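A single protein chain has been omitted; all remaining protein chains appear in their positions.
Letters A and B name the chains as they come in the text, with residue numbers starting at 1 for each one.
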Amino acid sequence: MDILLTAFANVLTPMALLTLVLGTLAGMLIGALPGLSSTMGVALCIPITFNMPPDLALILLGAVYVSSVFGGSVTAILLRTPGTDASIATALDGYPLAVAGRGGEAIGMAALASLFGGLVSVFVLLAIAPPLSTIALAFGPQEYTWLAIFGLVTIVGVVSERPVKGVLSAALGLALACVGLDAFTGLQRFTFGQNELFDGVPLLPVLIGLFSVSQAFNLCIPRDGGVLSGEAQNLQGRSLPYWADLKRCLRTLWRSSMIGSIVGILPGAGTSIAAFISYNEARRHSAFPERYGKGEIEGVAASESANNAVTGGTLIPTLTLGIPGNAVTAVFVGGLTIHGMIPGPSLFTQHAESTYTLIVSLLFANLMFAVLGLWLCRYMVAVTRVPGAVLGPMILLFSVVGSYALRNEMFDVWLTIAFGLVGYFMERWRYPAAPLVIALILGPILEVNFRRSMQIAQWDLTTFFTRPLSVALCLLVVLSLLVPLWRRWRMSRRVAA
Amino acid sequence: MMMLQRIDRAVALAGGVLCLAVITIGWGMRGDAGLFPIISASLGIVACLWLALTRRQEAPDERPAPLDGPRLTLWCLSLLALLGLMEPLGTFVVLPLFLVFNLRWLARLRWLPAVVLAGSFSLVIYLVFARLLAVPLPMGVLAS
Partner (left out) sequence: MRHSMTFRGIPHRSSACRESHYRGNRYHARAALVALGMVLGVSQQALADNYPSKPIEMIVAYGAGGSTDTMARIFAKYAEEELGQRVVVVNKPGAGGELGWTYLANADADGYTIGLINSPSVETHPFTRAETVAYSMDDLQPLANVVTDPGVLAVAADSPWQTLDELVEAVKAEPRSVTVSHEGVGGDDHLAALNFAGDAGIELNFVSFNGNAEATAALLGGHIDAFEGNMSEAAAHIREGDVRGLAVWSSKRMEAIPDVPTGEELGYDVMSSASRGLALPAGVPDEVYAQLLEATRKVIENPEFEAELARLNMPLDPLYGEEYVKSLEASQERFKALWDENPWIEQ
């Protein structure tokens, strides 16, 4: 308990609070700009922390990390330009809300949901990190295989009026995921000698292209294009969600925060899996699943609470085992070691004060971005009133410069624009883009873990059904496939009767 | 203007050909490297067949929203110029020009607001990316 009080005292000094505010603002900006991922934000801050005392350095890194995840949702909602894959699911319902003139409400909900998810995961981190970290170890390649299948199954049907179009989009994403140097055989697959493709089709150019650039096309090409649709232009719009909406979403918030925390613990699983699984679960439990994708505020709540819950979750294996949960925390580990803190059990004994200061500062960082988000959202909404042809070129330039900044490669910029064109026509012809991106993220996880399981089990396929955790995940997959079918069958019987 | 139904058939055909090519290449790969390309392309072929052979019963066929050809062409040309000239001329030469062009002729702003807006936006990009984040954007003729 003493140590917690010391940690609070450390965070409440003027210098620490100033660092926290600056870190939060920087994080929100980084998250909102397309192409600047949380990983890059944290990596860019590390040289700055060289000459800082360790406590302040950790506070800065933590604040940038959690607020960048929230920052991505602001542009995802208002402009349908998710900065990172974490906020794709937010855009699915957030943007229709913004189009209807309810952008402020959606951002308000996103801020509160992110706060909720963030706080839940920080409390989990604070209270039961060591026992929970065993989850990270219990997941072997077989379990990751099932998790990836589960993620794929949940997304394909969600976002499409004709599921077959979603399947086609996902198949394309899976095929794209095969591009690059194959770590198992050393073979270069579908790279056609283009060495920019050796590491595979880079995710962010595809993501920025399909969402941001195609959105720039949408805004620029019609003569009177713009975010707001006809009547919505005259709507005043509120900047806080209705109390009734919040109450309605409470169960979703809890469920999504739990999913987010647990998925976060698994190294390499990723934020977008958590957001999509939560989104799908919220839809499954909703009384009005048909409203999803057309501006259901509960969808925003589900995705946002989940992706911010991941932040605390990923820190659990990072701090307790020294195994970073994702790319951001891998960079985090670099930052910790520079300040002499080697991630692992010793963090909670030898460096307990700094470690608890970090965790407590995450609490404050969550509060900080929520307050800033709620306060600034009425001003941020103004961006939706800007004419489309003015907004479009600016979104495009951010995308171009952002995708160049990823690897400092012109190739990525061309790739971004090419996928922008593809995304524009996919949207016109009503092919959902989200399954393609999610398949591109999950494809490598699925393939690598499947083949790794096969290496370990020496091509004995029963390995996927003989481990308790595998069987549980397998049942989840089967259930998520069968339950909607069974429901539809029951509905049709009821209609017939 | 084609109806969506016909567009879907065309997409299915193109997708099917692409998937077949992937399967052919994947078949020749050594070890188990070709396994996943073949699985995903097979999934794609199934989806293409399904898309081409079935049709939506409940809703009538429609046309996609009309496309403004001249504006699309102008926009794409300005995009190509932006990317093509970024390296030889430099990011911060091409960037304001692209903006002025778009704001003046696509957004139909007057000259003064177009130039002011383009200038200030380019300055923001320069400050955030080139200065604050130290991204080595191509500088072209402005180098050194």
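Operating definition for what follows: a contact is a pair of C-beta atoms (placed from the backbone, for glycine too) under 8 Å apart; a residue touches a chain by one contact, two chains touch by 3 or more.
What you are looking at is a predicted structure, and each value in this text was computed from that prediction instead of being measured.
Note on the undisplayed chain: of the listed residues A:Gly104, A:Pro267 or A:Pro393, the one touching it is A:Pro267. Interface note: of A:Leu17, A:Leu126 or A:Met410, the residue touching the hidden chain in the full complex is A:Met410.
Interface with the hidden chain, as seen from chain B, comprises residues 30, 87-88, 90, 134, 136, 138-141, 143-144.
Residues of chain A in touch with the missing chain: 39-40, 42-44, 46-47, 50, 136-141, 181, 183-188, 191-196, 198-199, 267-268, 317, 321-324, 327, 330-331, 334-335, 337-338, 340, 342-346, 407-411, 448, 451-452, 455-456, 458.
Quick note on the criterion: only the chains that are shown with their structure count from here on.
Centroid to centroid, with C-alpha atoms defining each point, chain A and chain B lie 23 Å apart. Against chain A, in their complex, chain B makes its touches with residues 4, 7-8, 11-12, 15, 18-19, 22, 25-26, 29-33, 35-37, 39-41, 43-44, 46-48, 50-51, 54, 56, 64-65, 67-68, 71-72, 75, 79, 82-83, 86-87, 91, 95, 98-99, 102-103, 106-109, 117, 121, 125, 128-129, 133, 135-138. Per the touch definition, chain A reaches chain B in the complex via residues 29, 33, 36, 44, 162, 164-165, 167-168, 170-172, 174-175, 177-178, 182, 184-185, 187, 189-190, 217, 220-223, 387, 389-390, 392-394, 396-398, 400-401, 404-405, 408, 410, 413-414, 417, 428-431, 443, 446-447, 450-451, 454.
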